[in-house]
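Sharing a structure with you now.
With one protein chain removed, the remaining protein chains of the complex are shown where they sit.
Right, chain A next:
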Amino acid sequence: MINSGSCSSLMEVDYDDDHSHEELHVLAVDDNLIDRKLVEKLLKISSCKVTTAENAIRALEYLDALTNNDLKVNLIITDYCMPGMTGFELLKKVKESSYLKEVPVVIMSSENIPTRVNKCLASGAQMFMQKPLKLSDVEKLINVIS
């Protein structure tokens, strides 16, 4: 199941002299419903447009659909442990794609296992985040990505 929602308009008018940034579009992948709800809210509060997917296959299907329209997301955030294709395998697929490889991929996990972290970073993950996610973690992440 995929769903998209946005809490603010993509066309925000900025009255300062500062360059107004467009909303980041983030794809959040997690098989756990509560975690999906949480990450979605965290990202929306950080002014992102969010699409969620309940597994890696659905995530890839969504990314393909966007690709067909010459679109892509600005960030993928995925859980590591998922049944079927893991977040690590999803990361590799994204990095293998010539169209998607520049999209930053963040891996989340409840377990902070150094070999796991290193494996993900070595395969091109932008960041490894420990669950449960907090608002400050996500705000920091969005600042880095923007």
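Assume contacts are C-beta pairs under 8 Å (C-beta built on N, C-alpha and C of every residue); 3 or more make two chains touch, one makes a residue touch a chain; residues count from 1.
Assume contacts and distances are computed from a predicted model.
**Student:** Tell me the UniProt protein name of the chain this structure doesn't show, selecting from "Prefoldin subunit 4", "Histidine-containing phosphotransfer protein", "Tubulin delta chain" or "Calcium and integrin-binding family member 2".
**Tutor:** UniProt protein name of the non-displayed chain: "Histidine-containing phosphotransfer protein".
**Student:** Can you tell me which of A:L71, A:I113 or A:L135 touches the chain that was removed from the display?
**Tutor:** Checking the options A:L71, A:I113 or A:L135, the one contacting the hidden chain is A:L135.
**Student:** List every residue of chain A that touches the chain not included in the displayed model.
**Tutor:** 7, 32-35, 37-38, 41-42, 45, 81, 83, 110, 131-135
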